[in-house]
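Shown here: the complex without one of its protein chains, the others still in place.
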Amino acid sequence: MSLWYKLRPYVMTVPAITVFILFFIYPIFYMIYLSFTSWNLISPVKKFVGWGNYVELLSSREFQQVIANTITYTFLTVLLTLIIALVLALWLNRKGFIYSFAQGAIFSPYIISLVSVALLWLWIMDPQYGLLNWVLKIFGLSPCPWLTHTDTALISLVIVGVWKTVGYNTLVFIAGLQNIPRDLYEAAELDEAGRWKTFYKITLPMLSPTVFFLLVVNIIASFQVFDTVQIMTQGGPVNATNMLVFYIYQYGFDFFKIGYASAAGVFLLIIVGIMTVFHFIFLSKRVHYR
Amino acid sequence: MKRLIQIFKILELAAVIAIILVFIFPFVWMLSTSLKSIPETLIFPPKWIPDNFMWENFVQAWSSGPFLRYFFNSVLVSISILLLQFLTMVPAAYAFARYNFRGKKFLFGITITALMIPPQITFLPVYLQMSAWGTLDSYVPLILPYAASAFGIFLLRQSFMQVPEEIIEAARLDYASEWQIMWKVLVPMARPVLVTFGLFSFIYHWNDYFWPLVMTNSDAFRTLPIGIAMLKDAEGGVAWNTVMAGNMILVLPILVVFFFAQRQIIKAFVYSGIK
Partner (left out) sequence: MKKIVVILLSMVLMVSLTACGSKKTVNVGESSAENDGSVEIDFWYSLGGKNGEVIQGMVKEFNESQDEVTVNATFQGDYYENHAKVLSAIPAGTQPDVTMIEIASIGAFAEAGALEDLKPYVEGENGINLNDFVKGLMGNSYWKDTLYAIPFNRSTPLLYLNRDMLEKAGLDPAGPKTWNELREYARALTKKDEIFGFSTPIDIWFYEALVFENGGGILSADGTKPAFNSPEGIEPVEFWQEMIDEGIMKRPPGEKYNAWDVARQDFINQKVGMIFTSTGSLNMLMEQAQGFEVGTAFLPAKKSYGVPTGGTNLVILSKSSSEEKKAAWKFIKFMTSQEQTIHWSKSTGYMPVRVSAVESAEMKKLYAEKPQFKVAVDQLEYAKPRPMVPGYKELQEIIMNEIQRAIIDDSISAKEALDAAAQKAEKLLK
C-alpha cells in the first residue's frame, strides 16, 4: 500500500473540509466566545463579562418581543403555507395545460430574488397608492395600513412570506401525491370509501413524510427571515416586526454591541440546531421506510 | 345533470384562473408601474395603462448606479462559487462514497454539521474574521465561504454510492488512475444531480442579498440585488416607477429562463430537498 493510496482520501476531502472548518465550525466557536465579552468593534479591548450579555438579553423587553415576533411569524407563515399548499396541490394535480401553467405561475415567486419580492410588495402594500388597498376599495372595505401600523405589520410580512413559498410547497406536495401508489386508491374505490375517508386514511398518511419534511424546512427558513424585514419595515413600526436575525444584525452593525449580538446569535444557533437535529433524525428514518 | 357538471367545470376553471391571477397580478402591476411617470404612480385609484410608456425609467434605473459593475459582480461571484463548489465537491463526495479511511465518520460529521449551519448564524463572526484579515470589501468574503457546499457533497455522495461496484471495477481496467475514473466515469453518470445542484446553487447565489449586504461596502463589489434595493433609498420620496423598472431588470432574466427551463428548474428545487 503506497503512501499515496493512504493519503488520497484526505487530499480529496481536505479542500472542502477546510472551508467548512474555517467558515462554519470555527465561526460558531468564535461567536460563542464573543457572547461572553463586551466589545464595540473599534476598541482593541474585549471586556469579559461572563453571563452578562445573556442576562441582559433575557431580561430585555425588546428581545422578548423579538422572540415572540419570530415565533408568531414562523407559526403563521408555516401554517398558512402548508394548508394552502396542500389544498392547491390536491386541486392542481391534474393533467392539462391550464394546470401546468398554474403550477408554473405559483412557483415563479420562489425563484426570483427575495429582494424583488420585498420591493414589489412594499409597493403593493403602500397605504395610499398600493394595489392591495385598491382591491379592498373595490370590495367596499376600508383601506388597511399594512406595513405601517403595529397591529398589521407582522401579518403583512406573513402574507409576503406565504406568497413567495407556497408555490414550492405545492409542487413538493404534488410530487408526493404522485408517489402514492395507484392501487391504494383503487382499493379504496372498491371499498366505496368517500372522498373524505380516502383523504384521511390514504392520502394524508402517505403524505406525512412530505408534510413533516416541509414542516421542518419551512420552520427553519422562517426563523431565518431577514431580507423582507430589512427592506420593508426595518423591524418597525416600533419593533413590531423585529425578528431574530434582524435583531442580531441591528445590534452588531447598527449599535456595535458585538458581544450582545453574539449572545443573540447563540440563541438562534440553539433553536436552529434543535430543528435541524429533528430534520436529520427524520431523514435517516425515511431512508429506512424505503 | 350534464348542465350542472358543465357549470361546475366552468366555475372550477374560473377558480384556477383566479389563483393564477393572484400570482401573476403583482408582476403585471410591476410592469405597469415601471412604465409610468411619477405623478401617474401616485393616483388613487390606480391607472393600469400609463398614457406614455416611459421606457426612460429603465435607463434611469440602470444609470442610477454602476449597474454594469453590479451585474458583472453577480455573474463573477455566482460562477466562481459554482466552479469552486464543483471542484471541491466531486473529490470529497467520491472519497466519502467509495473509500474507507480513518476519521471518515468524523470528517463526514463535519460536513453534516456545516450543512446544518445557515449563513444567518455565521455572518457576524465571519464578518469579524474577514475584517481582521483585511479582506472585507473584496471578492474573498463573497466567494470563499461558499467554495464548498455541504449540501452538494451530501447529494453527490448519495449519487456516487448508488453506482454498482462492477462498473467501477470495469472502469479500473480501462483507466489507470482513480482521478480519471472519478471525472470520466462517475461524473457523467451523476449528471442529473450535478445539473440539479448547479441550478439550485446558481439561483441561490444570484439572488443572495443578505450575505453581500453584510460583507461589502463599496460599489466595486456590490451585487445586483443590493443595487436594486438601493434604488428605494433616493432622497425626496421613493420613485416607484424607477424602483419597479429596476426590479423588472432583476426579475426578467430569471423569469425568461424559467419559462424555457420550467421542467428542469422545478425538478431541481422540488427533488433536491426530498432526497
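Read from first to last, the chains carry the letters A and B; within each, the first residue is number 1.
The criterion applied here is as follows: a contact is a pair of C-beta atoms (placed from the backbone, for glycine too) under 8 Å apart; a residue touches a chain by one contact, two chains touch by 3 or more.
Please read these numbers as outputs of a predicted model, since none were measured by experiment.
Here the chain not displayed is in touch, across the complete complex, with A, B.
Within the full complex, the residue among A:15, A:52, A:236 or A:273 touching the omitted chain is A:236.
What subunit A contributes to its contact with the hidden chain is residues 40-43, 127-128, 145, 147-150, 233-239, 253-256.
Of the residues in subunit B, those that touch the hidden partner chain are 39, 42, 65-66, 69, 76, 80, 83-84, 86-87, 127, 130-132, 134, 136-140, 143, 183, 217-221, 230, 233-238.
Going forward, only the chains that are shown with their structure count from here on.
Separating the centre of subunit A from that of subunit B, both taken as means of CA atoms, is a distance of 16 Å. Those residues of subunit B whose C-beta lies close enough to touch subunit A in the complex are 13, 16-17, 19-20, 23-27, 29-30, 33, 41-46, 87-89, 91-92, 94-96, 99, 101, 104, 107, 110-114, 116-118, 120-129, 144-145, 147-148, 150, 153, 178, 203, 206-207, 209-210, 213-214, 225-226, 228-229, 231-232, 240, 243-244, 247, 250-251, 254-255, 258, 262, 265-266, 269-271, 273-274.
Residues of subunit A touching subunit B in their complex: 6, 8-13, 15-28, 30-31, 34, 88, 91-92, 98-99, 101-116, 118-124, 126, 128-129, 131, 133-134, 137, 163, 167-168, 171-172, 175-176, 210, 213, 217, 220, 224, 226-227, 230-231, 245, 248-249, 252-253, 258, 261-262, 265, 268-269, 272-273, 276-277, 280.
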